[in-house]
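Here the complex is missing a single protein chain, while all its other protein chains stay put.
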Amino acid sequence: MKIFLVIFLIVVFALNTSAKNFPSSNQIALIKKIVKEVHVKKTADAQIENAKVGVSLSDGGQVITKSKSLAIIILTKDKSLLTVRENSILNIYQRKEGRGLNTSTNIEKGVITFKVEKQNVEDGFEFVTPSAVASIRGTSGVLDVDSTETDILLEEGEVFVQSKFDPSKNATLNGGKKLVINVDGNIEIQDLDENDKKKIDDAKKTNTKKLNIITPYGILEIEYLTN
Amino acid sequence: MKKFLMILIYFVLVTNSIAQISNFVSNVKIENAIEGESLKLTAELYNIENIYRIEIVYKTFGESEYKNLEMVISGTQATVSIPSEETIPPFIEYYLLIQLKDGSKQTYPLEIEQGASPIQIAISSKSEKSNQVIVLSPEENEVMTEDDFLISLSFVRASDIIDITRTKIFLNGIDISSKAIVDQELITITREQIGDINLENDYKVEIKIYDKNGNFVSTLSRNFKVVSQQVARAMESEFKYMGLIKAEARNENTNSNQIFYKNILADFNSSFYEWQLNANAYFTSEEKDNLQPFNRYSLSIQNGDLLSLKIGDAFPRFPNLILDGKRVRGFTGELNLGFFNIQTSYGEINRKIEGKLLQTYSANDVQLANDIISINQSKYNAPFGKVIFGSFNRQLFAIRPSFGSGENFQLGFSYLHSIDDKNSIEFGTRPKENVVIGSDLKLSFDNNNILLTSQAAVSVINKDISTGTLNDAQIDSIFTTNKDLNINASDVKKIRDLIDKFITVNQYLGPWNPQKLSSLGAESSLTLNYFNNNIKATYIYRGNDYQSFGQSYLRTDIKGINLIDRIRMLDNKLFLSVGYESLKDNLQNTKLTTTQFNTISASISYFPRMNFPNITIGYSNNHNKNGFDLNDIQFGKYAIDETTNRISLIATYDVFYLVKHSTSFTFSNSVRKVKSFQNGDSKYSNISFNVSSYWNKNLVSTFGLIYNNLEYYGYPFNYFTFSIGGKYTLPENKLSLSGNISPSFGDFKRQTFELLVSYNLLENFVISFQARVFRIPDKSTNSIVGLITRLNI
Partner (left out) sequence: MKRFSIFFVSIYFLFSFSIKSQNSIQLVTIGNLSSIDIGSIILSNSLEGQSRFFQLIMITQPIGRKVYLIGRLDWKPDLNSSFNNLANFKTNIFNARNIFSDELGNSDIKLDNINGDKEYFKQIFELNKPKGIFGISIQMFSENGEFLDDDYQEITFLNPTQTFSITQPNYNEEVDIGNVICSWSSVAGATSYKIKACVLENESQSLEEALNSTNPIINNYDVGLGTLVNLSDVPKSREWYGGQKIVVVVYAIVNESGSISELKSEPVVFKLKSFNNPPDINLVRFANIFSSIIPDELLKKITNGSLQLDQIDIKDENGNKISLDELNKILNMLEANPNLIINYSFKQK
């Protein structure tokens, strides 16, 4: 019986250990487009460098966008798209679990536009912010994150959101709704209003356009983002 | 089961292909009949000389409507690709429609119209294996810029039997696999790997996947396009257009003289990819035969900065010594390749306007006057007539080839020829001809912080070409009779023959002293932008005979320097500007004395960006003097000695009391002292105060006061004006209403009432009305009343 117990404990321990040490996958994402100043860390241990189109991110990779900058990254597993807007920091992780690939993006601050492809049964995708964990199965919207609060503006699909510190505080958010969760786990859900829709619309703007204002005193050139 | 299906499809295809008998199509090859991949069809043709056009008519499974696509005929083949989004299993039905040159049509297979069946192409589902490889980039039909160029495949989902390293990538048929970076489960090819070549093109990328044994597994393909940044933007909407039609009717009543102006402007702009087309027309009631034209019209086509072609009215800008701001009715164009550019303009700059014969004279009673000329005696029964001169038709041709893009370097050469058509009118005087050649240079270094620009031009002018080029006899006569001229007649003939190709040669051709630089125009400027200083030093030289018909208002017979320094201080809050100009005339010693023109100026501006007024204080001193003595009995009347001193102060300040009030205060003072026969002394002071109050986002009111104290030619002239007005805009700018009353009292009496209304009747249709009444007590009441309609398309 003792032996049985020992074996049982060993097995449980082994299983637990292996569960926590699933192999990380290789490249998780690829930089598809950059505007202005974007920095990346290709892996958790790599140095920060200037981002270039085609650079891949592996487990622990990081994208940092500076003021007026953005980066579009594409997930290698299913072509899901994440647009990292200005002044944002995003870390990306991915674990192989059996046949599945579980992707986790840790957003410290900033705004992320997402269009996540419908995940296979065995796959997973979640956003982790200072206040929430949002699990996504296939949806699109905008995530606005700061150190105390996370806003999720969902265009379509469904997101399960739970407080990072108190998983009992959770909610399911559907398309057309907005969810606000703070570090205390307080959750508010409401319909997307005009401002929210506008915010989603603006956050989708990744093409640059120019406006040249030619005055008798000089020319003002403005570059701005648009759809 | 799958095999059975494939065999069945094969049989269907083969049977279909064999069954058709056509006079023009021998067979049709099909490539890539796979779901979500673009499907390529190639028809082998014969009797091609009779074929005018071939279209494929097709429909996907379940659709009732057929679609058409034109096939590209090349040699004995016609090809077409059915877009990937339409390659949906299980099949596509199609037939070919062949239009013959004799106007008749035939189908392949034959007799479709009579009920024959179209051909079916089976579309296979994507193989699971190819599904395992994900094309991350490009998307099908993606348009990307060169910087965003990215081909990338993810093998994250690929089965273990796939050998990523054996993957072959073909770009428009060329194997670029060697350029690919294979990194674990990812293959990428970026702009960097492709190398520094121009990538702008339509592409098809084909990816062939192999297993670890080297066996071919599947093919993936994507069509995409690489464009320049500019084109990428343009393509967001490939065809854009914008138009404006503006019509105005305005009645002006000035001293009981009524003039009714009517004009209409139509402006149409469109763009297609990088091409822009612009058509512009302006018609006005002011167009009169006895004046230069006032109607304007033009049609232009433009490709970014690369190419521009314009017919109609244009205002070409060449180096300003040569052609600047002149209206040329004809053709104007430019091609800018960067390393080589060319700019040209050809057309009419003056249209002919016939003069008027006022009076005739016999030989005995004729007087000496510039407007009395010889006239056609048989036509007018008198040899002389007093006339109002008309103006000749004047044509201009200018061309400027240049080298370098102008970003850091450009060297240009200009040639201008302009001539009056001496036969275009009867009563004209001294038709002229002008040739100018010039060159210009721009050099910049250190991100434009050092900028050197230079231009030089030499002109030749013939001030009277009415008698044409001198003939041999005339040359002999001049240079034989006038031996004192010390010029050999035969040399003159040789020079004449040479120059006559460019300009009419006679006694009015000049200058006669080119070696004295009398017809040289040149200027050079150096700009330095360092240490918060922007210093510009310019040297100008314009000989007294320099003249270009492309530039009517150029100051000539002048040389000297102009220095200006703009200094930014205190984090761009304080600006100091100082300038000095010293010019003098009489460059070729053609005048009895030399005049010196000196100007110094300085201004200081303070923009504190805090709760303190923005202030600008300016000073200038201008002094002109020539060498004639005011007391000289004969020449004192030509003496010039004049000095003008001016100071000004402008202060603006935003006051917040209930709402924001923008206030401005200005003071200026000018004193001019003239030592001449004419008492041109003058002095004035002007004080004004103005406040604009922003009551809400739709209402602004204005209030102003002005006091002027003048004295000129010894007479005082003082007056006071106040003004009150406002502007109200309805939300969303639907209606804008502004009005103002401003009476002046004192020596200047004038009362002004203004009302302006603008109403957006529709989103793109605006009507504006203006009514301005000017009452000048004891004199007249004048008015301007007008209506403008403006339609944006």
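For reference, chains read A and B in written order, and residue numbers begin at 1 within each chain.
Assume a residue touches a chain if its C-beta (ideal position, glycine included) is under 8 Å from a C-beta of that chain, and two chains touch if they have at least 3 such contacts.
These numbers come from a predicted model, not from an experiment.
Here the missing chain is touched by one residue of B:Ile342, B:Val366 or B:Leu787, and it is B:Val366. Checked against the full complex, the one of B:Gln302, B:Ser345, B:Thr360 or B:Asn393 touching the unshown chain is B:Gln302. Here one chain is not drawn; of B:Asn408, B:Ser444, B:Asn562 or B:Ser664, the residue touching it is B:Ser664. Contact between chain A and the unshown chain involves residues 35-36, 68-69, 85-86, 198-199, 202, 205, 208-226.
FYI, only the chains that are shown with their structure count from here on.
Inter-chain centre distance (chain A to chain B, centres taken as mean C-alpha positions): 46 Å. Looking at the complex, you find that chain A touches chain B at residues 25-27, 30, 32-33, 52-54, 56, 74, 76-79, 101, 207-210.
Chain B contributes residues 134, 136-137, 147-150, 152, 154, 156-157, 181, 183-186, 188-192, 232-233, 236 to its touches with chain A in the complex.
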